[in-house]
Each structure stands twice: as structure tokens, then as C-alpha cells.
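This part shows subunit A:
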Amino acid sequence: MNGDDDLKIYQNSSEPIYKQIATQLKEQILTGKLKAGDPLPSIRGLAQDLKISVITTMKAYEELSSEGLVTASKGKGYFVNAQDQRMLAEQHMRQVEKALSDAIYSARIAGLGLDEVKQTLEMLWDMDE
Partner candidate 1 sequence: MENNKSTLTFSQALKLYTGNSIQKFVLKSVPVTFLAYMATLVCFHILLGLENGIAAAHKEITESLISDMFMMMDCTIGIAIIMTLTFEKRLPGGKFFRTTKGGFDTYKKMRAALSIAIITLVVLYISAVYIVNAVGIFPLSNGFGSCVSTAIFLILAVGINNFAYMIKNDVARSLTNLFVFFVFGIIGILSAEVVDGSLGIFHLIMAIMTVGVVPISHKLMLENYRKNRWDN
Partner candidate 2 sequence: MKNAIEIKGIKKKYKDFTLGEIHAEIPCGFATALIGANGAGKTTLIDVLCGVTGKTSGEAVYFGELTEIDSDTLRNKIGYCSSANFFPMDWTLKIIANSMELGFDNFDRTKFAELCRRFKLDEPTAKKQKKLIKLSDGNKMRTYLAAVLARDTELLVLDEPGSSLDPLARDLLCDLFREYLSERDGERSILFSTHNIADMENATDYAIFMANGQVIEQGFVEDLKEKYILVHGDSENADKAKPFMLSCTVNKTSFEGIAFAENADMLRAFDTATEVPTLQQLSVGILRKAEEDGE
């Protein structure tokens, strides 16, 4: 079954497991690895494979569902939604704008100027590559 072959979870990470799963599946959907109409593994099957509780996989799927990435089909499981690439790009752009606005707000409180913020941005960008 697609998707769960390369899902990796870290038990001792500070990030909740359901978030780790949701993030990885989201990436697979957005990069096209999981295509529209593809079924996600059953929540209990996935829980079995990853050795975690059923409620955790369920929560991960519910989060994906609330973001419009997948839809639950009664009795049949979760399926990947067709992703409107342009709308997604807009959505992500909005998230970037919000994050930057938050950063600017905090910068002003801390008394940082635009140049310092730009420097920090470049440093972080490089670190993330």
C-alpha cells in the first residue's frame, strides 16, 4: 500500500507522533507521491505497522482531513483528495506571510531593525538546506 512504506516515527521526539505522521503524509500528497484517489492505509493497519495506538493514526488522518487533503469514505477508509495546486500554493503563501508578520512583531518588541531580521532570515535559510 502506498504511503506507509517510508513513514518514519520517532518515539522520543518532542513532536507528537500524530503530527509526525500527518506531516510526512502531507508531504507525500503535496509532492504527488500519493495521487488523488489513492487510499491511505487503514488506521488500524497503519497502527500495527508503526507499533502505535489506533487513536494516534486516527488523529493524524483527521488532521489531514480537516486540511482538506484527504476525505473519509464511510466504511472504506481515507482517500487522497485531488489537490488544487494553485490554491495550495496560495495557502502556503498565506502561511509564510503570517509567519513573517509574527516575526516582524516580535522583532519590533525586541528592538531589532530590518537588516538584522534579514540577516537572521538568511542564516536560518542556509541552516535549513
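In picking the candidates, the idea was that all candidates are chains of the complex that A comes from, given by their letters.
Miscellaneous remarks
One rule holds in what follows: contacts are C-beta pairs under 8 Å (C-beta built on N, C-alpha and C of every residue); 3 or more make two chains touch, one makes a residue touch a chain; residues count from 1.
These figures come from a predicted structure and were not determined experimentally.
Evaluated over the candidates 1 or 2, subunit A touches in this complex the candidate numbered 2.
Residue ranges on subunit A touching candidate 2, taken from their complex, read 11, 14, 16, 18, 42, 44-45, 47-48, 51-56, 59.
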